[in-house]
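Shown next, in structure tokens, is the structure this report addresses.
Missing here is one protein chain; the remaining ones are kept as they sit in the complex.
For subunit A:
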Amino acid sequence: MSRDREQGTPVRARVCPGGPLLLRGADEVVDADGRAHEVTRPVVAVCLCGATGRAPWCDGTHARIRGAAPGRS
């Protein structure tokens, strides 16, 4: 994430209730195994539910397990 910081563009993150973490301005996301995944789009959704099939990115699976996910009204 350092490059964007040096350029003065802040990295911003927003937690979506019951969904992923929206991340803007990052260069890469390091997963639980220490592997770096390059960010190739202006904003990415990082899985928070742990059930994605495309880790570390969200693939919408949280919607199918929503009954068990916290934060949904």
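Just so we're on the same page, contacts are C-beta pairs under 8 Å (C-beta built on N, C-alpha and C of every residue); 3 or more make two chains touch, one makes a residue touch a chain; residues count from 1.
Criterion: contacts and distances are computed from a predicted model.
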Matching the hidden chain's UniProt record against "Sugar ABC transporter permease", "Metallophosphoesterase", "HTH luxR-type domain-containing protein" or "Iron-containing redox enzyme family protein" returns "Iron-containing redox enzyme family protein"
Could you pull out which residues of subunit A are in touch with the chain that's been left out?
14, 16, 19-20, 22, 24, 40-45, 53-54, 57-60, 63-64, 73
